[in-house]
Each structure stands twice: as C-alpha cells, then as structure tokens.
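Just one protein chain is left out here, and the rest sit where they should.
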Amino acid sequence: MSDSHHEESFWRKYIFSTDHKVIGIQYGITALLFLFLGFSLMMVMRWQLAYPDTAVPIVGSLVKWLADLNGFASDGNLPADLYNVFGAMHGTIMIFLGVVPIIVGAFGNYLVPLQIGAPDMAFPKLNMASYWVYFVGGVVMLVSFFLPGGAANSGWTAYPPLSDIATTGQTYWLIGMVFLITSSLLGSMNIIVTIVQLRAEGMTWMRLPFFVWSQLVTSFLLVLAFPPLEAAGIFQLMDRVFGTSFFLPSGLVIGGEILKVSGGGSPLLWQHLFWFLAHPEVYVLILPGMGILAEVIANNTRKPIWGYKSLVYSATFLGFMSFLVWAHHMFLTGMGQGMSVFFQTTTMIISVPSVIILTCFMLSLWGGSIRFTTPMLFALGWMPMFGIGGLTGLPLGLSTPDIHLHDTYYVIGHFHYVVAPGTIFAIFAGIYYWFPKMTGKMLNETLGKVHFYFSFIFMNGLFWPMLIQGLGGVSRRLSDGGASYAHAQEFLHWNVVMSYSAWLLAVAQIPFIYNLIKTLLADKSPNPDPNPWNATTVEWTDTTSPPLGHGNFEKTPVVHRGPYEYSVPGESTDFTPQTQN
Amino acid sequence: MEIPYNVELREDTGLYNSKLGIWLFLASEIMLFGGLFSAYILLRTGAPVWPPIGEHGSIIHLLKDTIPHATFNTVILILSSVTMVMAWVALKQKNLGKYKMYLGTTIVCALIFLVVKYFEYSHKIHEGFVPAHDTYMALYFTLTGLHGLHIVGGIVVLAYLWGPGISMWNSEPERFTNRIEVAGLYWHFVDLVWIFLFPILYLLN
Amino acid sequence: MIESLGSISKYLGLPINSSSHGHMIDNMIGWVHWLMILLFIGWGAYLIITVIKFNSKNNPKANYNGVQSHYSQYAEYGVIVFEAFLLIGLSIPLYSQLKTSLPNNNEVHHVRVIAQQFAWNIHYPGDDGKFGDTDINLVDEESNPIGLVRDGNGADDIVTINQMHLPVNQQVMIHLSSKDVIHSFGIPEMRIKQDAIPGMTIPFFFTPTMTTDDFLQKINGTKREGKGYEIACAQLCGNSHYRMKGYVTIDTEEKYNSWLVEQAEYIEEEEDDDW
Partner (left out) sequence: MSNKNLGHHITNYRNVFIYLLIGTALTVIASYVDFNVKDSIAGAIFVGLLIATIKGYLVAANFMHLNSEKKMIYWILMLTVFFLVLLLFIPLLWNLNSLSY
C-alpha cells in the first residue's frame, strides 16, 4: 500500500512491520525463545523426577527464589506445588506458545505467500495484529510465574473443578489463552484468504506445494476448533471471577469446607469443549510438519513426491475427521457403549489417513537419489519416530486397552514421540532447509549433522522408557516420578535414564544454537545463491529477498507446472521450477 | 505493494478478499456461540428445574416482567439490521446522505439496545440475581454479556465507518462499499444470534 | 488363538494380573501391539533398505516415476482390516462386557468409594447390605469424612480411609464418586481404572483373583517386595496427587468377614464414648 521507495523507520521496518516475512521471523524468534523456556522448565522437572526432593544443581538457587516468591517451601529442590506449575506451563508453552506459533505463525507466514507467488498476506495489518496479540498472550503467561501461588498448576488441560479453585495463576492462564486464541484466529483466517485468493496465475489447487495444503487444512482447524475453547475459557473465567458454577456440580466439599456456590454445573462440559479444540490441535501440530517433510523429501530425493493427490486428500480427510474423535481423551469418564463405539471407530478411521501420508513419504524414497543433507536427515529420522508415536496412539484409541493405559506415562510417551521427534524434528528440518531463504546464508552442515544424530539418540533414550513405565501402570503428573507408589518401584530407575537423556538432549542443542548465531553473525557470502538446494517451488525463484526486500517478487510469477518436478525425463537439469515455461 | 482482489472479484472464486475473510470470521463466531449454546443445552437438560432455584428463589417472575423489554430490543435489533442493509443500498445508489442517515439509525438503535440492556441488568442485579445465583443466571449474563460485547464492537466499527472512515468514499468508493457490506454481514450476524438468544433465555422457561 | 497371540503382552512389562477380566485387557493390548510391531518392523526394514539402495552415491540419477507396484496399497488395506478386527472383533464387545453390562445379582459386593484431596474413603453397607444416606452438612474431616447419616441404613455402615478390603474370587461393584475435584481410581494389577467425577456416581465392577498374601509371595525378590496392591490416583488433583494412594487388601472370605466384624465393633465403641 505504502509506496515502496521511501525509507521506513526502524520501528516500521522491524517491529511494527506489516511485511509477512518480517512477521514470520518475529514469530520464529519469539517462539524459539518460548520453546527454550518450555524445555528449561522440563530440565528442572526431570531432576525432581530422577532424584525427588533433592536440591536442583546449578539452578537450585533460582528455583528457590521462584518458590519463595510464589510462597512455596523449597530448599533449592522443586516442591510439588512448583512441579505442578512447571508441568502445566511446560505443556502450555510448548504447544500454544512454542510449536503452533513457529509452525503456523513463522513457517506459515513466511512461506505461504512466497510459495503461492503472492505479494504478501491478504490482510497485512491483521497479520501484524496477530503477532502482537500473541506477544501479549505470551507476556501474560510469563507474568503469571511471579504471582503468589505461582502460574497455572492444573495441567495444560486445566480440568475443573481443580482449575476453578486453583490460585490466581489460573486466571492469568485463561486471559493469556484468550489472547493466544484470538491471535491464532486472526492468523489462520489470514492464511486461508491468502491461499484462496492470492494464488499466482497458473497456481491451481493441484499445483500447490503440499506445505501450502497442510497450512490450509491447519488453518481451518484453528478457525473452527478454537472458538469452543474460547467459550470454555470464558466460562471458567466467570467461575473464577464471578463465582458462577458452570463447571461445579452441587455439593462439593473442599478441604472440609462446603464450597459456597450455587452448583448445577458439569465438570465434563469443560472436557468436551477443551478436547473439541485440543484434539484438532494435535493435528495442527503435526500437519504443517508433514508439509515441511514433503518439501524436504522431494527436494532431497530429487524426484516427485509419491502420491501427491493421496497426500492432499488424506490431509483434508484428516482435518475433517479430527473434529469427530475428541472424546477418545475421555474414555474413562464413564461413557456408555454407544459413545464408546462411536469414538473408538472414528479414532481408528482417523489413523488411516496418517498411515497413507506416511506411506506416501516412504514410497517417495524409492527410486530417488537421496542426498543426506541435514534437513533430509531430520526428515528421515522423523518417519520412524512419528511412526512409533502414531502406532502407540492405536492402543490408546481403543477404549479397552485405554483402561489400563489412560493417564499413564504411555500417553506421555505416545504424544512426545509425535510432538518432539515428530513436530520438533520437522521444525528443525524446516529451519535448516529455509534458513538460506530467510538470511541468504547456509547453516553449517557438520554442526547440523551432529545436532541431528545426538538429538535422535537422546530423544529415544528420553521417550522410549516412558512407554515401558506406562505399560507398568505408572501415572503421569507424579511429582516424585512414582516413588510413592508400590507398582512404580520396578520402573524408577528409568527415571534416571530419561533424565540423563533429557539433559544430554539439551547439550545436543548447543551445536544448533551455536550454528544459528555464528551463521547469522558471519559476513554475508558475496554472492548468495538464490536457490542453493536446486528446488522447484516458487519461493526459490524469488530474487528480491533474502534477506528482506520490499515486496516479494520483482516480476509477478506465473506457474506452469506442479510443485515437485524433479528429474523430469528429457530435461537438462534434475529440477524444473514451477515458474519455468 | 498492492494486494490484489481487495476490490475486484477474483475470477475463480468470485469473491473479494474481505468477503471471504468476514465469512471465515463468522464461521468462527458460529463455533464460539456454538460452545455457549452447547453449555446451555447441557446444563439445562441436567437441571431438575429450570430456571434453577437459588438463594433468592427462582427468577421466573422477574423474567416475565422483562419480556416486554426483550421484545422491544428484538424489534430494535431487527430494525437496525434493516437500516444497515439499506445503508449499503444507499452506497450502491451513490447517495452518501442517505447512507449517513441509515447507518446513523443503525448506530442509534444499537445504543438504545445497550441502554435497555443496562436497565435489565441493573434490575436483576438489584434483586440479587447476580451471575453466581444459579446456572440460569450464569448463562444469562454470559451469553447476553458476550452478545453485548459484540454489539459494542459493532458500534465502534460502524461509528468509524460513519465518521472518519468515510474519507475512503472519495478515494476508493467501491472498496468503501465493500467495507460496508462486510460490516453489515457482521452486524446481521449479531442480530441473528439475538434471534436465538431471545427465545432461549427469555421466553422458553 | 486370541489367547495365545494376545499373550505377547506378557513381554510388555505389564504388572502381574490379579483380576478375572485382566487377561482380556492384556490380550487386547497384546493384539494391538502385534499390529504395531508388524508395521514398524516391515516399514523399518523397507526404510533401511531404501536409504542404502537409493543413496545418491549408489543411485546418482533419480527415477521420475518411482514405485509402480501396488504392494503398499495392499499394506494399507491390511492395516484397515486389522484395525477393523481389533475394533469390531475385540474392543467393542469387550467394552460392553467389562463396562456397560453391570452385574445384577445378590452375590455382588457393593462398595462405595468417595475420593477427596488426597484420600480414598471406602464405604461398606454393613450388615443390612444397604448404604446409609449422606449429607454434606454432616461432613467432618476428622470423624465423618463422607457425611454419613448414622441412623437408619447408615447405622451399621463401615467407613474406612485408604483401607479397602475385598474378598477374593467374588464380584465387587464399586460406586465411585468424588467430594471435590476429579480423581481417577486405578489398581494397575486389577486392570481397572475409572475417573471419579464430582457430581456423578459411576459404577464399575471386577473380580479379584489373587489374595494379597499370594501376591506378596509372587513379588518376593523384585524391587517392590513387600508392597501389596494399592489404589493409585491417575488424574492430577492437586499438590499431593503424587502420593494419593489407598491400600487394597484382598483376603480369603473368612479373613474378610472377620475384618468386617472387627470394623463393626469399632463403630459400637465410637458410639459408646459419646462425650
């Protein structure tokens, strides 16, 4: 809108920018910092799990300081109260402040307009608003750590009545969530309109890179699934602030005192509204990851993705079905046969498109000429790891094995395999792959490989024992790692294994962080190759960025072919860009 | 740079950007109110009597008194919807004066709605029927309150389009007309929600 | 077949089974894990072979068309059929057998369990076989945690805290509720778990098949030596969630009955020192 010749001030250019590339990077940096925070909380928790009630080394005084501030008793150890705070906030931060902002906010924002050949997002100002609303939500969450009573401590699922009667931190959590939800809604509406309306000439639906498809489906999930959680959040705020009883049945006795509320509410109402969002939300975490995988795999096998159409249909079907399975998180709330049949069936059905997507990825490797670049290593590591995570979803999805496995570490193991080596690996693959696009510089490959191999090993050391503990029946959210329970005794030594893996995993991130900083600070290579991976999709034909040109394309691109035309017989190069006539 | 399809329609979808945007927004609003109505259904079917009897007894008698207010408000909102759509027609006819008149009426209607609401609220609160009194009151205040917030939001947007925002009419009249259409869609939706809130909260007890 | 293939679950590290239905859940878990293992090994082998075979050094020129065969589709159909079998053949009937067809005969022992932060209140109907009424206004954390009305049906009721005694080989029906927040009642060895939700009373049933004494024998020499059955809370319910446990003693019928008599005597003693 503004004419692109006058110099923009620093503030307009880097802080309150409406350029989707800048906003994408803002999202990326903020979300990485939050990921780091969520990770750090867990490092402290893992100490408590391995060595309950002993002082935390290195950061012990920090933990004590925070505990004092919150009014918990601590001698440098992590008390149960604070453990619950950390646990709830680890889940919240990882999912709502870390992964979704990075995978939709950063990757979606940065890449979608570029990949479809659009000049920007459809609503640049809304885009800026969505980042800043997210930012405020994050600040609210951070502030809540310093309240008396600490931040939210009722798990990321915030089940009432516990959350209704929890300390003030829970109110902040709810307010923070309302901001985050609003931000996601703005962002995802923007992405949908951009994809539908701003595709370049020739960019038909079946020529969209799979990444764009995954963003489209994801955005629909966000638009339609988040509002019910917003409604639930408002109800819980009403309960907490105005003393209503949406989630409080009559006749509660808490700590020997009769709770003075009118009653008549239903705790399960929250669970329905929460999981109506939270199940689609897990596909919000994984679908864009799958999108990234498709780009990386096609590029590094130098051949088209196998079964592009099945991928597209599967992703769409997955998105649709994800609204129909939410109660598989509630199998043990006393559902009758009818409900149980319905939700088990839908859950089994939803696993099929995931199987198809994974199959397509694996078949894509066949006949390829595989280059083992860092992004590709992460993609290859992703497949069996997501496989384990997805497969362990099956016993949980049938209501009878779930009787034994519900709320045990098996669930924790299941979803960490899908979110950590699943989503996080996809994010890493994406960062290594598109870093040259964003900055004009390649990340160091050797450091990248070190980062991959150690992450791969320690993630398994970290998450596999969770499955073992879970089968043994060890409950989740135990602040002493099970030490109090008889049946957990045989599995306690695994806590130590997992904790060391977690800390070593932290060490394994150092090459990554070092790599990022060093490469960013390094002098710009004199003549950056605009297409270092020899890729076909439209973003690589754009010559104005990197790093941050005005506008996206010097000449509006016109698309002539599908997204993954690698090794086309008869062509002189092994890649044929989408824009090539 | 210029974003395409702000004014003109994209050929394959037949839409301009903000038209699609507002419908997506309304879709999310439908799900938001869906969550609220879902709570209403669940709590109402779970309650032994409706409205439940609390500390101050049952609201039912007080409710009978408020039916005239609520009916009046329903009519007011419907009227505001009609004037809203007429404001858009006026722009289509390139009649700015008429536009200002119609849109002004809409805003005034919205304000009247809020004033009536204020009296309704204060009357109930005065009698001790606060949100915490029982689940009906909790739903009543939450649902109408959220609806009221939507009205407030609408007033802000419409007032902007009535006042300072009108300058766009001189530079980009078609884009401005689109803005009014989009704002109108939102406004009709708020009206539509009320059409359902009115019977379920006031009448069918 | 269902039994023998399902028994792979023995190698999955599940706790010793001590209930009559437990092996069915174990079989179910075993069956699902077969599917998981087959898929993982199959695709894992494929992945390793492919990665070696199509390494860019071994295969410098990629093939535009890639896989042409339909084996993968058969694999997908295989997964669908297998899942359908797990679902329709095993899980759905089992759920109705275990959860929804409540036993309705006089032999069943009924026990109420009322969870609270952070204890399990166990309520037995006493000699008359009828539960007394409860009234939240009578709740006193020290003397009457569940607010039992001590006359009429409630006169002979037995209430214990964190101590659940049950007879072996007899069907037990538990009526589970909660006083405050959501808890989850689980006994891993019995393969039962049920959320305790305030405002709702949820019934479920099982038959213990091994007395605590026998169980203690069995675990001799393991790391949990000397530690019998416990009720474990599986749902986050506050700070002490991690140690919200109840002790479960499965006795022979005689021992169980004498325990009941003993408990009944306590009630009388309590009433005597009425000061």
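Here the chain labels run A, B and C in written order, and each chain numbers its own residues starting at 1.
Throughout what follows, a residue touches a chain if its C-beta (ideal position, glycine included) is under 8 Å from a C-beta of that chain, and two chains touch if they have at least 3 such contacts.
Being a predicted model, the structure only gives us computed values, none of them experimental.
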Going by the touch rule at the top, give the shown chains the omitted chain contacts.
-> A, B, C
Out of B:Y5, B:F113, B:W169 or B:F198, only one touches the absent chain, namely B:F198
Looking beyond the chains shown, say which of C:V51, C:I80 or C:M200 touches the absent one.
-> C:M200
In the full complex, which residues of chain B touch the absent chain?
-> 13-15, 19-20, 23-24, 27, 30-31, 34-35, 37-38, 41-42, 45-46, 67, 71, 74-75, 78-79, 81-82, 84-86, 89, 92-93, 184-185, 188-189, 191-192, 195-196, 198-200, 203-205
May I ask you to list the residues on chain C that touch the chain which is not drawn?
-> 99-100, 102, 197, 200-204
Chain not shown, touching residues in chain A | 196, 220, 224, 228, 268-269, 272, 276, 320, 323-324, 327, 334-339
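As a convention for this text, only the chains that are shown with their structure count from here on.
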Taking chains as nodes and touches as edges, what kind of graph is this: line, ring, star, complete or other?
-> line
Closest chain to the centre of mass proxy, which here is the mean CA position = A
Centre-to-centre distance between chain C and chain B (centres being mean Cα positions), rounded to whole Å | 49
Mind checking the centre-to-centre distance between chain A and chain B? Centres are C-alpha means, answer in whole Å.
-> 35
Sequence positions of chain B contacting 2 or more other chains = none
Which chain A residues reach two or more other chains?
-> 265-266
Can you name the residues of chain C that touch chain A in the complex?
-> 12-15, 24-25, 28-29, 32-33, 35-36, 39-40, 43-44, 46-47, 50-51, 54-56, 59-67, 72, 75-76, 79-80, 83-84, 86-87, 90-92, 94-96, 98-100, 116-117, 136-137, 139-141, 147, 179-182, 184, 186, 188-189, 191-195, 197-200, 202, 222-224, 227-230, 232-243, 245
Which bits of chain A are touching chain C when the two form their complex?
-> 80-81, 84, 154-155, 159-162, 165, 248-256, 258-259, 265-268, 301-304, 306, 332-334, 336-337, 340-341, 344-345, 348, 351-352, 355-356, 358-359, 362-372, 380, 383-384, 387-388, 391-392, 394-395, 398-401, 403-408, 468, 471-473, 475-480, 482, 484-487, 489-490, 492, 566-569, 574
Of all residues in chain B, those that touch chain A in their complex = 1-5, 10, 13, 15-18, 20-21, 24-25, 27-29, 31-36, 38-39, 42-43, 46-47, 52, 54-55, 130-135, 137-138, 141-142, 146
